[in-house]
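What you see is the complex with one protein chain gone and the rest in place.
Chain naming follows the written order as A and B, and within any one chain the residues start at number 1.
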Amino acid sequence: MSGQMTQVNRLDGGQIDRGSSLKFKFDGKSFTGHAGDTLASALLANGVRLMGRSFKYHRPRGPLSAGSEEPNAIVTLRDGARAEPNTRATTAELFEGLTARSQNCWPSVKFDVMAVNDAASDFLAAGFYYKTFMWPASFWEKVYEPIIRRAAGLGALSMQEDPDQYDKGFRHCDLLIIGAGPSGLMAALTAGRAGKDVILADEDFALGGRLLSENMAVGGKAALDWTTQTVAELSSMPNVRLMTRTTVMGAFDHGIYGAVERVSDHLFEPAAGKPRQILWRIYAGKTMLCAGAIERPIAFENNDRPGIMLASAMRSYVNRWAVTPAQRVAIFTSCDDGHRTAADLHAKGVKIAAVIDTRSETPMSMDYEVLAGAQVINTKGRLGLAFVEVQQADGSMRTLECGALGVSGGWNPNVHLTCHQRGRPAWNAELSAFVPGGTLPPGMSVAGAASGDLSTYGALHSGAKGAADAFGIKAADVPTAADTPAKQSAFWYVEGCKRAWLDQQNDVTVKDVKLAHQEGFKSVEHLKRYTTLGMATDQGKTSNMGGLAIMAEIAGKGIPDVGTTIFRPPYTPVSIGALAGRMRGMEFHPTRLTPSHFWAKERGAVFVEVGNWLRAQWFPIEGETHWRQSVDREVKATRASVGVCDCTTLGKIDVQGADAATFLNKLYCNPFAKLAVGKVRYGLMLREDGIAMDDGTAGRLAEDHFVVTTTTAKAGPVYQHMEFVRQCLMPDADVQLISTTEAWAQYAVAGPNSRKLLQKIVDPEFDISNEAFEFMACANITVCGGLRARLFRISFSGEMAFEIAVPSRYGDALMRKLMEEGEEFDVVPYGTEALGVMRIEKGHAAGNELNGTTTANNLGMGRMVSKKKDSIGTVLSERAGLNEEDALKLVGVKPLAREDKITAGGHLMAADGPVDAAHDQGYVTSAAYSPEVGSMIGLAFIKSGDARMGEKMRLVSPVTDSEVEVEVTSAHFVDPEGGRQRA
Amino acid sequence: MIINHPLLGPRDSAEFVYMGDARLIERPDPESDTVAEQFHDYAYLRDNPAGTLRELWFHEGGDRSWLVVTRDTRTHEISKVELARDVARSKGRSK
């Protein structure tokens, strides 16, 4: 059977490629269409009007429009992981193998049991749920809400990961033109010919806008021919970029526009290596909104049946897609535009049942009947339109048989993007429509129907003029075209109608608007929220105005006094994948690797995410089956002999200049002015509010040269803070800063044999004996025969230890060298876990203790804060609340029973008494198993902790179901006198 | 948003880190008699107008300069961009 034979509603002509025959499936049934079809046009061609069900009442739904404003023909496109819920059939391009299914219906779109809601609609009026489902109290969540939730939503997610790729891009232009209808094309011609960089973007897959749908002449030729010729000229201009399938979705600050290009949505699947969609950020010098207008429907009883659609959409189906929605069609109009549809349909051989015009003065026709002063007062047809009931001018009733009804209530300029920066549209009484208001996004102008200029000539002319005015250039010659706009007057709804749909997707009727008003929901925002008017996937593009008009009439106000709700981006819904682009999976954040990463990988290291860094967490060896075995071994081996840990991720900031010491003295709360060259000092930085910000070391390599280290997590913020102090507080200080975190690979070499190991690689002219290079010394040295390096004698583990830094490119080699030379000492590499164990054993604070709420006083470093100088944070650190008698103090805890677990995050309670917040004594910040102690240990902040050594307390962690008895100890579990690190 | 950097020209605001009220440049004199009160006001009471605000932005993804941006908080329109160092000097800050 040929496609043509099944396409019962296919006409001659149109812009489809009849040479191609595309097979597709809807609700499991096979059909054919042509390239150039949308899913909606192809289904209509095949005689299918019923495409879905509405949200609340599950009423049958077919297309209302032929564009992106569609509220009704919403389907799930594609299968499996590529399933796309809530896709508008009116914009989905047909492709070979397309599959789609209707939504929000069970068992089928033709027989949907939830349509029982329609019969119960009297009980489901606007706001009904706020008044009910409250008895008994427990039933809401157990009974009512689950039922309501089952009914929620339209389409369903596949529950599978989106298999397609998305991308992002940036474009710059002198002029962004949004919409490629007559005004957009003329604007592009004008600016393009003048050599401006132009982007012309249109959501459609073909350029031309309304010109593609109209049977009219432009420049003395068929509109389509003029369009083709114009597009050809624009394509030939290297300075003009034509972007089809591209929706400019939002107008953001300073001329930045978001646009989504649907690169592959018209294909069965994206071509290899191609994204599905691209999110463009377009930086536009000027912008012209040429987005046209959207026809508005009329509300009348049962105006929602499949087959009832906008008259202009009908014209698009007939002229562009060569499809009639039915063999016999009626038109209901309040303006001349409806007559154009009738004429176009008639010209294509479609039978016109009648044109029903609300006006008494109407154009007449020799070809079909025109009922002047008549109104459609009801319709019939269970799953699609079969009859319309018309009240004629003389009051008599008449029933017309028809399969489709075109409705035209005039046009609304598409002002959406003009309001994205909170501008409000202005009321134009002549058009009975909102037009762009006075406050547009900076750089934006509006042309064509979007500006309220509803004639074709007006659009062509205002497009050319708009671009010419924007740049002070010559406008392109405007071709001849019809210059009288279709007259339009306000006709919002048929008197006396009740179940007349405004929002067809959300099932908001005239009755609901009236009820909302009756209950005091009188502002447009209240109306919207109470009735859900305009909250569906189309955001009320065809429904909001009707609701406003009715609200205004009831309130006895003008429509402009009622106002509109706020237009918000996006213009049409945007897939979340496109907004995320490539930033997902392992690409979600950049991954920073240390210079020894690949060496560590060879050694079988287990890695852990530390911010964006990957760090070796531990290095398992053969026979180890649990991470604790590896970590305990690394700790013991380091404390027994020597271990090496990559600490490259610590922030490193080079501070140079004559005032470097003064500068650091301002930054650190402890004194730095007199630090000798060749020495390192531990430093604590406070925020200006007196809370500890970060700690680290600063080594003085020369009179005017310091190297500051920060914690891994705070490298960025500390650098930013230092630049603030330098530029904003000490602008004349002779200080230069540069972050060198990535420039130096740095390794901690720790343990009693650390010096011996280093002596094997440090060049002989450098004496690193304890006498020549004591604890807290630093120096520029060379290693391995001339490689420049920095050596710091600092210890995080409490052992004799050094940190050695070499330029990053030598990091891998240095690590391998240390391992090789260290073999005789049974050197081990250790990871962040062993590092953590050793620093807890030594009682060093880290991120868990420097948590942004702790002071130097809490950390037991209160005496470090110099009273002799001003530094950042010292003044506010003296506030009473930060220095109370029972302030938290950092201490150690260990379990009374060796096998008991210390839980980080557990809270401490007195040995007896209640366990509750009122009796909370503090909390454990860090915990680890200490091979040295032979049990778990923890660091904790405890009220007056320093005065409670030896006290027995309870460590409770109800959320992990544990309670153990602990003893308060010094935080220094290992070598409290510090003899080892000075050895 | 786009910030017109005085040295580098127009840059996307995503390259910057924001800190707010540029009065943070005017750190009080630590020797003052009312030092506690002054530092409280400095640290905690900031200008928050619905209108023109002078505010600090840090060009983290660029040349690392601190800028003072004059911006309308109702429209986001930027009327002036200065180097914070210059502003600090004009306020009499030195070393």
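Basically, a residue touches a chain if its C-beta (ideal position, glycine included) is under 8 Å from a C-beta of that chain, and two chains touch if they have at least 3 such contacts.
Criterion: contacts and distances are computed from a predicted model.
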item: Chain not present in the shown complex, as UniProt names it (candidates "Sarcosine oxidase subunit beta", "DNA-binding response regulator", "Carbohydrate ABC transporter membrane protein 2 (CUT1 family)" or "Dihydroorotase"); value: "Sarcosine oxidase subunit beta"
item: Residue in contact with the excluded chain [from A:D162, A:E295 or A:E932]; value: A:D162
item: Per the touch definition above, residue among A:G153, A:G169 or A:G558 touching the missing chain; value: A:G153
item: Residues of chain A (touch criterion as defined above) contacting the omitted chain; value: 55, 82-86, 122-123, 125, 128-135, 137, 140-141, 145, 148-150, 152-162, 164, 166, 168, 250, 252-253, 256, 258, 279, 281, 420-422, 511, 515, 518-521, 523, 525-526, 529-530, 532, 535-537, 539, 566, 568-570, 573-577, 579-581, 583-589, 591, 608-610, 687-691, 693, 847-848, 851-853, 876, 879-883, 903-907, 915-917, 920, 923-927, 956-960
item: Chain not shown, touching residues in chain B; value: 1, 12-14, 18-21, 36-37, 40, 43-46, 48-50, 53, 55, 71, 73-76
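Please note the rule applied: only the chains that are shown with their structure count from here on.
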item: CA centroid of chain A to CA centroid of chain B, Å; value: 28
item: Chain A-facing residues of chain B, complex; value: 1-2, 17, 19, 24-25, 27, 30-31, 35-36, 39-40, 42-43, 56, 58, 60, 64-66, 75-78, 83-89, 93-95
item: Residues of chain A that touch chain B when the two form their complex; value: 253-256, 283, 421, 442, 659, 662, 688-689, 716, 719-720, 723-724, 727-733, 737, 870, 874-876, 878-879
